[in-house]
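Take a look at the structure set out below.
A single protein chain has been removed from this complex, and every other one stays in its place.
This part shows chain A:
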Amino acid sequence: MNLKPEHKDMLEGRYGEGVAKAMEIQTAIGETFDAKRMVPITRAHVALSSQDADLWFVEKMLSLGATCKVSPTVNPSIDLKYLNQHLFEIPKAGVDIVSATNAAYQKIGATLTFDCTPYLQQNVPGMGEVIAFSESSATPYVNSVLGARSNRESSQSALCAAVTGLVPEYGLLLDEHRYGEILVEVEADIETDFDYQLLGWCYPELYKGLEIPVFTGIKARPTPAGFMNFGAQLNTSGAVSMYHIVGVTPEAPTLEAAFGANKVKHRIKVTNDDIARTRDRLCRKGEKIDFAMFGCPHLTITQVETIAKTIAERRFAVDFWVLTSSLTKELAERMGYLDIIQRAGGHIVADTCIDVPPCWQPYYGKVGVTDSPKCAYYNEIRGIKFIIRPIEECVEAAIVGEVLQ
């Protein structure tokens, strides 16, 4: 790479060991992808996870004296107090790692939003803005839906970017790499937010390459939750950091604009049969459930409203958890949705992730229902079996204690 004198100084330790370490990692990434230089960022989001590797790395950076030049927003952690009051006494190991992680991120200069949907609130970039966002639902959203520019950062590389205020310039930061190569003709009927979960999971099963897909045949603009679901699943089932939907996303007003000078390298059709096959493979058959869980990614206020309206003064037969941001929880309270969910015996918990072990230990080996394939996928390792259904059907299942179909 061709580093400016100032960036060379950073790499050589003139600004401290922390900055030097971050630069060392970032320039190694840059060289892998043939970046020519480092460029400034204006925003960052780090996928804090309170997992062993996460704490290990942020503490390592702190021990080298690193602080954030660009304060990143961060992913959810665990609301220890709430879960202690309403679920179980969280084991000391869990309390320790969550508390240590939160403290370390505060110390390094992060903004403790504890939310995985920064692109909807608190850290929303504009068109063309160069940023470093990790979090699998965030990278596709900021690139595809908002037109901002972020590579698919890991939580570690995004933290390095927050420390240096720089990223290596490659990939999605450059015009020529933002055009599509794969034409995806959607013949399936994709309408609801849940349909986007399935389409997002299905496409990487049909095509495994990392080229940018261009979707046609989408009849109406997805809702923010639809976009959120779509990106989360595309980037979990596969590694899709950016897509275009012709006539919908900002860099794809037309098919020509979406492809630029690129030729169509592959043409993929997605039919109702393909979606049905994904659903059969992924969603499991109905059976008795022990709990319901939503919020991977964190639910929007509209999704919380859907839950509240579906409940209609009935009570849940099983534990029921809605995970969202602290802002959305407050809004849900103001709108009366929190009361409805609590009267039914359910919970809205802020700042919390479905995937911070061991805080959901009471459900290990149990059967749950969720609307999120990503939630189901990451809990396989803990022996939690999730049946996947649209939100409304999940609510019905939680009321009778069983997924009927």
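Throughout what follows, contacts are C-beta pairs under 8 Å (C-beta built on N, C-alpha and C of every residue); 3 or more make two chains touch, one makes a residue touch a chain; residues count from 1.
Following the convention adopted for this analysis, contacts and distances are computed from a predicted model.
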Q) According to its UniProt record, what is the protein name of the omitted chain, chosen from "Predicted aconitase subunit 2", "Xanthine dehydrogenase family protein", "(2Fe-2S)-binding protein" or "Cell division topological specificity factor"? A) "Predicted aconitase subunit 2"
Q: Based on the whole complex, identify which of A:His86, A:Lys208 or A:His266 touches the chain you can't see.
A: A:Lys208
Q) Of the residues listed, A:Gln156, A:Thr249 or A:Thr370, which one is in contact with the missing chain? A) A:Gln156
Q. From the list A:Thr139, A:Thr249 or A:Thr300, which touches the chain that is not on show?
A. A:Thr139
Q | Interface residues of chain A (partner: the chain not displayed) | A | 25, 28-29, 32-33, 47, 49, 51-54, 56-57, 75, 134-136, 139, 151-158, 160, 171, 204, 208-210, 235-239, 281, 374, 377-378, 380-381
